[in-house]
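Next up is a structure, given as structure tokens.
Excerpt of the complex: some chains, original placement.
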Amino acid sequence: MSIWEYANPVKFLRLSERVLPALWVISFACLAIGLIWGFFFTPDDFRQGSTVKIIYLHVPSALMAINAWFMMLVASLIWLIRRHHVSALAAKAAAPVGIAMTLIALITGAVWGQPMWGTWWVWDPRLTSFLILFLFYIGYVALWSAVDDPDSAADLTSMLCIVGSVFAVLSRYAVNFWNQGLHQGASLSLDKETNVANVFYHPLLFSIAGFVCLFLALVLYRTGTEIRRRRMRALMAREVRHA
Amino acid sequence: MMLRVKDLTVARGGLPVLAGVSFSVDAGQAVMLRGPNGSGKTTLLRTIARLQDPVAGQIECDPDQVAYAAHSDGLKSMLSARENLRFWADVYGGGDVEAALEAFELSRLAERMAAHLSAGQRRRLGLARLLVVKRPIWILDEPTVSLDEASVALFANGVKAHLATGGLALIATHLDLGFAAERFDVSAYRATAEAVGLGASDEAFL
Amino acid sequence: MPDLGKYAAEVLSAYGATCVVLCVLVAATLWQGRKVRAELAQVEKNQDGKGAQDG
Amino acid sequence: MRALLLRDLILAIRAGGGFGLGLAFFLIVVVLVPFSVGPAPELLSRIAAGALWLGALLACLLSLDRILALDWEDGTLDLLATSPLPLEAALAIKALAHWLTTALPLVVAAPLFGVLLNLPAPGFFWLTVSLLVGTPALSIIGAFGAALTVGLKRGGLLLSLLVVPLYVPTLIFGAEVARRGAEGLDATGPLAMLGGITAGTIALMPFASAAVLRMALK
């Protein structure tokens, strides 16, 4: 039995129906453990004070924001090469989740930046490339909603995703180059992490696991919704034509 | 030189409109596509012109031999009638622009911008394009819309001349075009609920 | 409640904002899912009815 | 191919939409900058190079939908797709026509407008060079965006939205060249990067654009 079985919408729905409840439970459990542990039972950092608790939100959401795009890229390629509808719809379903993750990373980062760097926002390469990613997400979603034929929408957004990924990588390097030397090492983030590893590390792992599972659950569920929406469209079109 | 369609299923908006269409047009022959509004003539013609993919079935004809004329004529309002034709003649390599203008009685209007032509004059210019592209297979979607009787006769002569030189024509129309041609009624091929199982992209969801 | 020190506002607002975004996302997802499910059921029922009539 | 290029150029001139208007929009942005940030000369001269690049980029961006939208509306694009001209070539030519009618005039005018914004003296040369090297990439990437949004009603703003993230690398390096040039620093590094981006897009983007256009016409 090949994995492509699940490219069939009905099979996919059946599978996701079975997996979803467990996934919801796991994700909320992990999130609860990670966040409660992190928030209530970890000490303050000696330099960052209590703001270090933001890490349990910021890092997982930032990771998921990037991974969501990556997942969309893979799904787009599958659609273009094998034309499995479910993968196109999964890419569509993942985009809003990616936007939310990006938003959380941006907000928590900004809130963290205020006490740490004395400003909400600096044009640091990492932050900047995140903002660009945000733009890509918005464009992607806007394109989906602007094209009304589902197949050509899938085609076009897939191409956008692929070309966009190339340019996203390019921008990442461009931004690094651009802000070189202009911005004084704002990213104390990295060494901090290695310094204070263990106390903060374990709850962070739970939190990351929680975000990953939540992401999977949301994407699975939303893909199911998209499949039903597509089915409804197909049924209605047939009804009109053959009434 | 011929156009053969076998067991063709064409879809619009993800659902099949016509299923199992088979016919063939030989050199020197014209076929009129008939069928009520919304029966799928436009969809069929676009598929044969390779502007969209068929759901199933074969189309036997060399895409490089096809000239397609849709309802919109592809005319640039800001170019004169002659410049419009010259452009298409150049894209397709050659073709006598003056003769084409003459054939549709547009010589007098050759310098006028397309924006300043009346509905019927525009349409004539769109048809004159067919003469300059010099392709043997004509696929025409309602070519005589807004033409008066004299212009319809011009068009009929154009088609006859084309057939006489070994061309062929497939024409969707609701009107009488004033020359004898075989008719092909698409309404007999309306895709039924069963035909939906044939692979249109909606199929997976039904 | 742990003592958040002088950064209480920042930490709490970060948690608050995240919570809001996640809740909105999950709620919207579930709500849309429910709605589409119901609509689809309706459409399917209509079609079954018609199919029966057609014989 | 020549026929298409010629026709696009004639249309751009005759429809009044070509040369003049892109340039005019550029002028508009340049003129509005002092009104919005205030007239202090030293501030203006610091942001001059950047403002000029931004203005040129926006002027390009806004004329992008002319590349394909008109041809789609009147059915020319369907006919071109069934014509002997390969779609890749057609798109490359259309991008070239866009560059000739929109970007080239901007390149020529940019130094003039630099005067309005107190651009420092060494900046003029570098600004022109950076625009000359960078703008072809803008046109080619723009053609991709135009192909993505062809046939969408009022695709205009959507087009901008989709294209802008793709423009970021070009803008960063282009503005960097101009800025460093204006400050008298070495600008060859970013210039090489800019050239690389332009060469890469010219080589690859027409294929992506043609693929997208074929999908969009379906």
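The chains carry the letters A, B, C and D, assigned in the order they are written, with residues numbered from 1 in each.
Please note the rule applied: contacts are C-beta pairs under 8 Å (C-beta built on N, C-alpha and C of every residue); 3 or more make two chains touch, one makes a residue touch a chain.
Here the structure is a predicted model, which means the values were calculated and not measured.
Visitor: What copy number does each protein chain type have in the complete complex contained in this file?
Guide: A x1, B x2, C x1, D x2
Convention: only the chains that are shown with their structure count from here on.
Visitor: Chain A to chain D: how many Å between their CA centres?
Guide: Those two chain centres are 32 Å apart.
Visitor: Provide the list of chain D residues touching at least two other chains, using ranges where the numbers run on.
Guide: 218, in rising order.
Visitor: Could you tell me which residues belong to chain A and also touch two or more other chains?
Guide: Where chain A meets two or more other chains at a single residue, that happens at 149, 151, 231, 235.
Visitor: Spell out the residues on chain D that touch chain B in their complex, using ranges where they run on.
Guide: Against chain B, chain D makes touches at 2-4, 7, 10-11, 14-15, 70-71, 73-76, 78-85, 217-218.
Visitor: Which residues of chain A touch chain D in the complex?
Guide: 132, 135-136, 138-139, 142-143, 146-147, 149, 151-152, 155-156, 159-160, 163-164, 167-168, 170-171, 173-175, 177-178
Visitor: Per the contact definition, I'd like the list of chain D residues that touch chain A in the complex.
Guide: Those in contact with chain A are residues 144, 148-149, 152, 155, 158, 161-162, 164-166, 168-169, 172-173, 176, 190, 193, 197, 208, 211-212, 215-216, 218.
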